[in-house]
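Handing you this structure, nothing more for now.
Note that this complex is displayed minus one protein chain, with the remaining chains in position.
Each chain carries a letter (A and B) given by its place in the written order, and its residues are counted from 1.
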Amino acid sequence: MRAAIVKGGIPWKPGAGDPPEVVRPGGWKYFTPQEAKTVEAFVDRLIPADELSPGGKDCGCAVFIDRQLAGPYGRFEGYYMAGPFQKGTKEQGPQSPETPAQTYRKALAAFDNACRTKYPGKTFVELADDQKDEAIKGLEDGSLKLDGSDGQEFFKLILKNTQNGFLADPIYGGNKEGASWKMIGFPGTHYDYRDWIDKHNQKVMLPVVGINFHPNWTQ
Amino acid sequence: MRDGWKMLPKVLCAMSLGAAVGVSAAAHAGGIDKQDFNQVERGHYLAVVADCAACHTLPGSGHDLAGGRPLETPFGTLIAPNITPDPQTGIGAWTDDEFVNALTKGTARDGTHLYPAMPYTYYTKLSRDDVLAIRAYLNTLPAVHNAVQVNQLPFPFRIRASMAAWDEMFFTPGAFRPDGRKSAEWNRGAYLAEGPAHCGACHTPKNFLGADKRGERLQGYALQGWFAPDITNDARRGLGSWSIDDIVAYLKTGHNRTGAATGPMSETLNLSTSHMSDEDLKAIAVYLKDQPGQAASAPAAPDRAGMKIGGQIYADECSGCHSGNGQGAAGLFPSLNGSPVVQQTNPTSLLRVVLRGALSVGTRKAPTAPAMPAFAWVLNDDQVAAVVTYIRNTWGNAAPAVSASQVGKARQSLAERTD
Partner (left out) sequence: MALKLPHKDVAIIGLGWTGSILANELTDAGLDVVAIERGPWRDTATDFPISYAQDELRYRIRHEMFLRNSQMSVTFRNNTSQTALPVRTWGAFMLGNGVGGAGMHWNAEFWRFLPSDFILKSHLTQRYGASFLPTDMTIQDWGITWDDIEPHYDAFEYLCGTSGAAGNLGGKIQDGGNPFEGSRSRPYPTPAMKQGFGHALFAEGAKKLGYKPFPQPSGNLSQSYTNPLGVTLGQCTYCGFCEWFGCANYSKASPQTTILPVLLRKSNFEGRTDCEVTRINVDNTGKRATGVTYVDTSGAEFEQPADLVILCAFSLFNVQLLLLSGIGVAYDPQTGEGHIGRNFTHQTVSGGLGFFDKDKYNFNPFVAAGAIGMCIDEFNGDNFDHTSVGFVGGGYIGQVQTNGRPIECTAVPPGTPAWGSKWKQALKDNYLSTINVGAACHASMYSYRDNYLSLDPTYKDRFGRPLIRLTIDFHDNELKMSKFLTDKYTEILKAMGAKQTVTHPRKAPYDVTEYQTSHLNGGAIMGDNPGNSALNRYLQSWDVPNLFVMGASAFPQNAGYNPTGTVGALAYWSAAAIRSQYLKNPGPLVHA
């Protein structure tokens, strides 16, 4: 029987459990070089570099998205993917068999084509910053249509993925060195706040740490 | 403590278990009244104290004391024999005297010498009456037909004849002699600890031939990938910070104010000490608390910078359970503050628990069985060394610093283990 029998005491063996895989930047596991450049430029507009934090690219948001798309999230692993696929009401939720990875592939190509049309001969990466923002707003409000892809849905997806990458634990490749957490004042993955629960309206003086990010562990 | 011995790979026994289960009509001469159930019950209790099952029962086999369990020794693997009353493959045909000789003189029926993995060096302390009671109990077990090839040791250790010389050098047979200067309770504790409970078999350091270092009794020994700690009354490394009640609670339930049993001691707890009477456990505690420890030595103060880092690692990874003051939670998270395990000179058990995690024992009285998670994936050798050195030297603890290379060696040897 392919079942685990649980009997006689608490099951335990060494190596049980599933620690996270720490993303190492370098190379792309899903994006083509052109897609990667586009996404890097895109996340750098969604999260511009300023005095509050580095930009989306330097924070690793494009790496985050790349690794997510190359993994289970990108292929909707765990989703109910049996048909028939029918369109329903908004309240019935997404019903498309198109996975996030497929969406990015189609939409990024369509987006570059749309840019080439609107800004003759220029792909998104080649636009000036204010034009990039304009193109993104066009996706956002639906005025910039993508051929074969829903621009507004794609914008929502890439915005969500970018912001997730910006705010998630640095092990996933984004939020480099806890940039967003430092910006907002979230100290990270500390587990023991018993000394702080009674300190109402006081700043919590703890270093920013993540699951595999502990600058306080070195000199 | 020599650690030059490599662990030889365990040889899994090829066992033929054609068990004919049934009550054996074991026929042998007297000394035991088979109808004396007091004798049988006493023998059962002593067999539990002596923890025969830990070696002679193969876990999961469903056949008590029928042998077949491989034992990891520094010299190789031995497989514990069948001690059910089966006449062919067990000890059913042995006379009582032969049985008494095995336990108290270390000789088998055919005169060959037993290896001291069978702790006859301790069981020799048993009175003849107690040995016969154990025999009476063993006689009541179902006879199991299970032939065991005991000797799996490599050359030259597998030459049993060499044990004659070993016994000559290291073994003094003879029953326990009470110390008239001590109380009856102390003597009972001494009898149990030095006799059937054979604590020193795991807890006393051994020389390169595997014999107890008599001058360092109960001061700790490395085996099976753990370090069985010092159980003298040493203030830091032994039981000095534990009261009699603490020791009794630990042996009875596996947990006390500050400690939790794990590893091979879990088995000892489950099979043996948790079934012993409170009086006997208290007697053992009284005896152990009267054992002097090592000469007190102040370890060198650890490196300040390392301690600072260790403190940060501790705050981030450890204090969620063990608290900032190291005191944990009674019955749940052992107190590191004052912990003997933390302060053992040999950090093997401590490193094992930190790197690999460990499940503590669950007993009827203390069923929770909390487990320590594994930190090997998130802490590198330097970081383990730093945090372990930190807990060994904070809150009044003092123990030698642990180096990154010690951690590296521990990590490597753990990788080779399957338990």
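Some notes on this structure:
Please note the rule applied: a residue touches a chain if its C-beta (ideal position, glycine included) is under 8 Å from a C-beta of that chain, and two chains touch if they have at least 3 such contacts.
It should be emphasised that the depicted structure is a prediction, and the values quoted were computed from it without experimental measurement.
For the options A:Gly9, A:Gly142 or A:Pro215, the residue in contact with the chain missing from this view is A:Gly9. Mapped onto chain B, the footprint of the missing chain covers residues 317, 320-321, 329-333, 357, 359, 362, 364-375, 377-378. Where chain A meets the omitted chain, the residues involved are 1-12, 16-20, 45-48, 50, 52-53, 73, 76-82, 84, 86, 88-95, 133, 136, 140, 159, 162-164, 167-169, 171-172, 180-181, 183-187, 189-194, 196-204, 211.
What we mean here is this: only the chains that are shown with their structure count from here on.
Here the spacing of chain A and chain B, counted between their Cα centres, is 52 Å.
Chain B makes touch with chain A in their complex at residues 305, 309, 312-313, 315-316, 319-320, 323-324, 356-357, 359, 362, 369, 371, 373-374, 377-378, 383, 386, 414, 417-419. The residues of chain A lying in touch with chain B in their complex are 9-10, 12, 14-15, 17, 19, 189-192, 194-195, 207, 209, 211-212, 214, 216-219.
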